[in-house]
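To start, the structure under review is shown below, and the notes come after it.
All protein chains but one are shown at their positions in the complex.
Chain naming follows the written order as A and B, and within any one chain the residues start at number 1.
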Amino acid sequence: MDLALKPDHQTFADEIRAFTRGNLSPATKAKTFSGKHYDRDDHVHWQKALGRQGWLAYTWPKKYGGPGFDVTQRFLFENVLAEEGAPRIIPFGVKMVGPVIYTFGTDEQKERFLPGIRTSKVSWCQGYSEPGAGSDLANLRTRAVREGDHYVVNGQKTWTSFAHWADWIFCLVRTDPAAKPQEGISFLLIDMKTPGVTVRPITMLDGAHHVNDVFFDNVKVPVTNRIGKEGEGWTCAKFLLANERLGIAEVPASKRGVRSLRDIAQVEPLNGGRLADDPAFAAQIADIDLQVQALEMSELRVLSTMAMGGAPGPEVSTLKIRGSEIQQRIAELAMEAVGEYAQPYQPGMLFQDTNETPVGLDHAPPAAPRYFNFRKTSIYGGSNEIQKNIVSKMVLGL
Amino acid sequence: MDLAFTADEQKFAADVRAFVRANLAPDIRDKVKNGKHLIRDDYMRWQQALGRQGWLVYTWPKKHGGPGFTPAQRYIFENVCAEEYAPGIIPFGTKMVGPVIYTFGTDEQKTKFLPAIRESTVWWCQGYSEPGSGSDLASLRTRAERRGDHYVVNGSKTWNTMGHWADWIFCLVRTDPKAKPQEGISFLLIDMKTPGITVKPIIMMDGGHEVNEVFFDNVEVPVANLVGKENGGWTCAKFLLANERLGIAAVPQSKRGVEALKGIARAEHEDGKPLIENQAFAEKIADLEIQVTALEYTELRVLSQMAHGGQPGPEVSGLKIRGSEIQQRITELTMEAVGEYAAPYLPSLVWHGSNEEPVGPAYAHQAAPRYFNTRKTTIYGGSNEIQKGIISKMVLGL
Partner (left out) sequence: MDLSLSDEQKQLQEAAERFVRDKYPFDSRRKIAATDRGWLPENWAQMAELGWLGMAFSEEDGGYGGGPIETMIVMEQFGKGLVLEPFVPTVVLGGGMIGRAGSKAQKEALLAPMIEGKKQFAFAWLERQSRYNLADVSLKATKEGNGWSLSGHKGVVYNAPVADNIIVLARTAGAGREQKGLTLFVVDGKAKGITRRDYPTQDAFRASELTFDKVSVGADALLGKVDEGFAVVEEAVDRTIVALCAEATGCMDAINAATLEYIKTRKQFGVPIGKFQVLQHRMVDCFTNAQEARSMTLMATLKIDDKDPIVRAKAASGAKVQIGKSGKFCGQSAVQMHGGMGVTDELSVSHYFKRLTMIDLMFGNQQHHLTRYSNLAMAA
């Protein structure tokens, strides 16, 4: 056991840092540290830079065009990017549908879709949840009826993040309504430009628009866009959900969040001094800092198992649970730090490039909206209640 | 709405205080004040004094020999007794079996049993839980078979509090094993001196002996000791549990506990200053005090409804939940205040009233045993999980 980095890993970290500093746009970086929302270009510009370097699909094995990072390199890559203020890589292509395609897809599908994902030329979104199928995903009803070499898709998906920016969507659809819920589902790739696809924005409680309803009205999808066998989509879904839970802990971003909290506490005033001098507030930061460290060590233990050839088990659900709670707590403390100045609602400062000066300090406008918005983290990717059920059943045998 | 007490109520409070000061033996007062354990004789002396005054059964209506206190008088009585360090009244006779007898019993049973409860000449205990029936009380198996004018009782009861001091036990027994679980149960009064009864101590994690297992081996009980109808025992049980939950919040005791905690925090030192000047610790006490106040005002709101003719509903389960959590928090903070000197285990001081010189301050050796012991409060009287189940079903309709 050893926590120290080997010299070649140190060199690797330096290389990533230099690359990030050379390629990440200063405007995007500034948005990260002020907590503003990114627009599509922020993401695409940065992801294309990573793609050119061969690093975007950093979790992929070499044979599918990934860089073949070992687990330490992967850990360093994620941490350095977060420290340098890079936006989170949008997971739908790289972490979700990509691995599904290279694991379950045909050679033709791999050739057709993987390059666009690796280079970020194509944006993906996810069509999983439906109005009646949230935690109970297997209850989904979007129907795909086979007609010759096409499926005709009808139904509705919801909570589809970034559907308004996406070129393609991967969907779970019901191909056999007579089968048991999990057995009649297939995994389809659908071009968002196909006639009959409509995207309707959902406004979130902080006023932001990230998620959408996606409606399918007699949408024709070639059978060649189905991944895996008909009726076996649930296998892809489970594989993808397990992958999603691993990254969802967001430890590097939370570490950055704790550092920002300390910075905020240094500049927020309190009784003629700084908020950082308040022992109660300082203790709360210390407490969340320790929680992040515990989570990081838990994640490192999982990574270490994977480095020895093991697969992440259902216990990664606990990483999702704690990771989401920690993200929420950091957002909550950031709002508390701002105090009364969390009250003004300044959408211009959140969603637009504006040279208006904020009411309060620079970090004030996003403080409350972020706190509100981050309530989603314990709901998405399988709510924490669902995660606890998974642990209870799969790990504890209850 | 008005918080002030009327002139009559103020006079009543003064009368109660004068009575307690004149009639509570100084040695008993001293034990309560210092958190020491009481023996049977301590309880009996105090309860008999109250009995002579007609106040022991302070919750009973006049027609059954109670003082007929208004809800406000009840509140005053409980608070003044606690403030004056009177021992808590043992509930098994006065608050549990007594009301069951005067509500469901025959005139003969009332004449036979109620006077001794009012005067505290007979000590009662409760035979409810069994090894296989805890939260699921209705699954109880202790069997009572009718033979002529007797029942023959076989089985065992557990978590029987102070049964080793008791003269009588009230039991839930199964009289019809074929009926639905709740419908085959009867409520029996059993003399603890009847042949076939064995009491076996259970030692708790703090080393103390307050609960027992009670075994029944062909115990003959006259049919005249059946309260209510045969197989109608569940009605008595539910009535009793609802009564139990109201007093179980123990607000006056918790108010006294917070005061005692403050005393310890003033006596303990840290960095050359009294612990109570440590902002973080003082805030923990403040938070606890606010919790106690919230509980007290919730109870007052229930009492106020009762004064206007309302009945306490299932929402009093909420009082039990918060009351028990608060009792635990008090013991936890007390132990925290004592610090390292909570570690020495001195059973002769804790249990046997020894005059041995304590290690550390006089209050220190009680702190950890009390913390350990008080874990029971969220378990007994229907665990807090069961209470939440009751509210969920009866109040929220879930």
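Of note:
One rule holds for everything that comes next: contacts are C-beta pairs under 8 Å (C-beta built on N, C-alpha and C of every residue); 3 or more make two chains touch, one makes a residue touch a chain.
This one's a predicted model, so the numbers in the text were calculated from it and none came from an experiment.
In the complete complex, the residue from B:Ile203, B:Ala294, B:Ala343 or B:Val359 that touches the missing chain is B:Ala294. When the missing chain is restored to the complex, the residue among A:Ser135, A:Asn218 or A:Ser304 that touches it is A:Ser135. Residues of chain A that touch the chain left out of view are 129, 132-136, 139, 158-159, 202-205, 207, 211, 268-272, 275, 280-281, 335-336, 339-346, 359-360, 368-369, 371-373, 375-376, 378-380, 383-385, 388.
Counting over the whole complex, chain B has residues 1-6, 9, 72, 75, 276-277, 279, 282-283, 285-287, 289-291, 293-298, 300-301, 304-305, 307-308, 315, 318, 321-322, 385, 388-389, 391-392, 395-398 touching the chain that is not drawn.
Assume only the chains that are shown with their structure count from here on.
Of all residues in chain B, only 279-280, 283 touch chain A in the complex they form. Here chain A touches chain B in the complex through residues 279-280, 283, going by the rule given at the top.
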